[in-house]
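Here the complex is missing one protein chain, while the rest keep their positions.
And then chain A:
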Amino acid sequence: MKPLILENYSQASEWAAKYIRNRIVQFGPGPGRFFTLGLPTGLPRDHPESYHSFMWNNFFKHIDISPENVHILDGNAPDLQAECDAFEEKIKAAGGIELFVGGIGPDGHIAFNEPGSSLVSRTRVKTLAMDTILANARFFDGDLSKVPTMALTVGVGTVMDAREVMILITGAHKAFALYKAIEDGVNHMWTVSAFQQHPNTVFVCDEDATLELKVKTVKYFKGLMLVHNKLVEPLYSMKEMGAERSQSKKPYSD
């Protein structure tokens, strides 16, 4: 895996954004499909805390994505499991996930795969752990009774099938989870540790998230930053290159 340690939240975000930009350019202007994952059930579509609202306000309304290319799990579908199965089919039909971008919870979960989730699970309905509910309470004015208790989520196995995975981890409250994810073994209690067995993972962190790591680990990874920063250098834009794809070779392998 490639760990990236940036100084703070904004720098980590910026690095991640540039990396994603470069990967999109490398992927080429083809029929790039976009899948979004993990959606709490039971929230009406236009609730300000629904994933639809979140994705619209923070992402979709700022870009020129075509609505047909947006696939969000519908937490209000009449048959939730069928919705999940259909989602897996759509991913297959689109040619698989090229790049998965996600964060982790304080309990080390990826998407909503709470501790104890199977490491080969697929898209399904999950009951949320109390930790997650508490973490989400801030979006519901601190009222625990308003926080949804179930969520539709892609499985660990679904994400492991992606060709590349990028995990963003910022803040001291995620530090222990990061430690469990990269310095301890693969364990279903810390589902994000599954990515130790993925061929192509990038962890983007800020300083605070590394607080539980060994100093040796942090120093080693910081030493690699010079090479890693080449990954975010600007590539030729798609418009400048015309229809040609830019070189898709990565500067070095894992």
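In this text, a residue touches a chain if its C-beta (ideal position, glycine included) is under 8 Å from a C-beta of that chain, and two chains touch if they have at least 3 such contacts; residues count from 1.
Methods note: contacts and distances are computed from a predicted model.
According to UniProt, what is the chain that's been left out of this complex called? Choose from "Serine/threonine-protein kinase 19 isoform X1", "Anaphase-promoting complex subunit 4", "Cysteine desulfurase" or "N-acetylglucosamine-6-phosphate deacetylase".
For the chain not displayed, UniProt's protein name is "N-acetylglucosamine-6-phosphate deacetylase".
Could you tell which one of A:P67, A:G185 or A:G223 touches the chain left off the display?
A:P67
Just name the one of A:H52, A:K174, A:H188 or A:H228 that touches the chain not displayed here.
Counting the whole complex, the residue in contact with the absent chain is A:H52.
Which chain A residues would touch the chain omitted from the figure, given the whole complex?
Answer for chain A: residues 45-46, 52-53, 56-57, 60-61, 66-68, 70, 72 touch the chain left out.
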